[in-house]
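Apart from one protein chain that is not included, each protein chain of the complex appears where it belongs.
The block that comes next holds chain A.
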Amino acid sequence: MQRLTLTTALVTLALPAWAEGTLNIYNFGLYTPPDLIEKFEQTYGVDVTLTEYDSNETAMAKIEAGGHGFDIVVPSAAVVPIYIEKGLLLKSDPNQMENFANVDPAWVDVAWDAGRAYTVPWVWGTTGVMVNTDVYKGDINTTAIFLDPPEELKGKINVVPSMNDVIDMALWSVGGEACTTDKDMLKAARDKLVAAKPFWASIDYASFEKFINEDLQASVFWSGAAMRIRAENSGFAYGYPKEGFPLWQDNVAILADARNVENARLFLNFIMDPENAAMISNYTGYGNSITGSAAYMTADLLAAPEMTIPDSAAAAAHFQQTCPPEVQDLYTRIWTDLTK
């Protein structure tokens, strides 16, 4: 009798673990709302493990190496075609899923995944400049913040080592285009970056604390990150450089070698629900692409200047693109010149 009780207890304990299984998510750092994960776990009885990375390159290198055990990854639009070409993603047909009808039609037929056969939108945002306006009172809607810095900010500027974004911004500031093969433009962009570097404190994925504590006063940064810093230190404001700034989207996809494909599908469908998509926006400070999610967003978020591109800046937004290899090679050499 006693033995029977013990067995029953063991079975009961073990039940949630083997009945519903697990899900391993691989996402950028500070990018996955804990309450979203909790809600997903409770709704489906799935045990979620989250692992974080700092850049698309880190993620791709790890996934290509194999044996990672991840089910879901969140690549940026510019690298999705590379993932697909390398056969790293499962064609999971999110467009057949129940909640797909919620996806804003503007984000369905996208260049990197036409019709959404592989990926579901996570969030979209921009890369711009963030400045402590208590320190610098001038115009912040310009790349001059880091390319030709005002006296007040010199030595207090960070640049995220997002190579393509930074070089693109330098190219636009000298009148060129992203991924250009025009060597005069590339030369002008390089010279401008090299001339500005002495005024930068770091080229780093700086932690939010460095800005909140005002160790650093300005940065090339992502819109949502800027919003989260403003919540802690109201001096900071986000600027949309009029010369040009990148617009991007990160996308959720199931990996070709995922072990928990069914749970991963559940997750993709789950985040296309307006209420859940709003949780992602509330946490990250970025807009999502799910219609109806605004109803669940916080008032602060809806009013945030970081999330809505002002009409005056709309023309300067350029969607991030994947440069051809020969251009990428030139970008790398410019970057090496810059960080030597």
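One rule holds in what follows: contacts are C-beta pairs under 8 Å (C-beta built on N, C-alpha and C of every residue); 3 or more make two chains touch, one makes a residue touch a chain; residues count from 1.
Going forward, contacts and distances are computed from a predicted model.
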item	value
Record-based protein name (UniProt) of the chain missing from this complex, from "Heme lyase CcmF/NrfE family subunit", "Cobalamin (Vitamin B12)-binding domain protein", "Na(+)-translocating NADH-quinone reductase subunit D" or "ABC transporter permease"	"ABC transporter permease"
Selected from A:Leu186, A:Val220 or A:Leu255 as touching the chain missing from the view	A:Leu186
Contacting the left-out chain in the complete assembly, out of A:Thr51, A:Thr133, A:Ser202 or A:Asn282	A:Ser202
Positions on chain A contacted by the hidden chain, ascending	55, 57-58, 60-61, 64, 82, 85-86, 155, 158, 161, 163-164, 183-184, 186-187, 190, 197, 200-204, 210, 213-215, 325, 328-330, 332-337, 339-340
